[in-house]
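Note that one protein chain of the assembly has been removed; the remaining protein chains are unaltered in position.
Showing chain A:
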Amino acid sequence: MAQLACAQMPLRSLWRCRISPPSTEALRSYNQQQWRHESILGALSDIPSSYNKRIRVGRGPSSGYGKTSGRGHKGQKQHGKVPAGFEGGQTPVEKIHGERGFVNVHTKDFAIVPLTRIQSWIAQGRLASDRPITPRELIISRCVSDAKDGIKLLARSKSHDCSLNAQGPLTIPLNIVVSRASSSAIEAVEKAGGKVLTRYYTRWAMEQIVKNKMDPIQSLRSEPVDTEDMDTSKYQYRLPDATSRKAIEYYRDATHRGYLAYTVGEHEGPSLFHKPPRNITREEIEEKKRLRGTSGQVQKTKLNMDANKMW
């Protein structure tokens, strides 16, 4: 019987697998039979532990949720709900102590990138050192997992004792474009012959930059570059510029390597409000001191005393 079943197996299999019609007449008769396709969709189910059994309250003592249905005895808690924070009439703790502190809605939250991590990424072949390292490269290579409001470059362990992959001091010249950079990071990059440019980014802008819909570096107010291969028309959107005074002042500052530093005139400072202190020569200071000398002061007070005389 078993042998018979074995001998039939190829035929049965052929009959189930009706990709190409077999040519023999015997199989043709199998083909005339109908068979109903049964989809697996009705037999799908997640593993049993993914489902929780519904708790049926008030259905007898053996369930454990029988008599009081898990609500205990008497009072407001049994019959309805008690307001959140209500302590039975006693002055609630949040009323005694109140709120402390506040949430600063204007603060910018920057994602931090240590220079050592960039070094490590370059060593792993995840970042190319011969091209500008912009937020696009940093985000795509997951050097930054969440770019937040912008990317800030820090130097973290600049010379030695690097936790990441035991990188030595930075020796490769890098061209890094980020939102902010610390002075020590700028120093470390420039010492290796590279350069840092800080420029204005927003969350949305960085999303578009990753999608290659926006230029990662050049915006309308950027310093014009006279390279012919710069084709801005391939991007769908324009990179936004800093508009708030605080941001403009940051990027006008050459010590931050800001992208607007080129707009600062010869006798101007980065601030849009305060004038920079005028450069005073040593002779001028001497002259002032001489004029304001002790004899002069005495004379002045004498003069004033005379003027105040009533008699």
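By definition in this document, a residue touches a chain if its C-beta (ideal position, glycine included) is under 8 Å from a C-beta of that chain, and two chains touch if they have at least 3 such contacts; residues count from 1.
FYI, contacts and distances are computed from a predicted model.
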item	value
Per UniProt record, name of the chain withheld from view ["Rabenosyn-5-like", "tRNA (Guanine-N2-)-methyltransferase regulatory subunit Trm112", "Heat shock 70 kDa protein 8" or "Large ribosomal subunit protein uL4m"]	"Large ribosomal subunit protein uL4m"
Residue, one of A:Arg117, A:Arg136, A:Arg180 or A:Arg257, that touches the chain absent here	A:Arg136
Contact footprint on chain A, counting only the chain that is left out	2-3, 6-7, 9-10, 13-14, 16-21, 31, 34-37, 39-41, 43-47, 50, 124-128, 136-138, 140-143
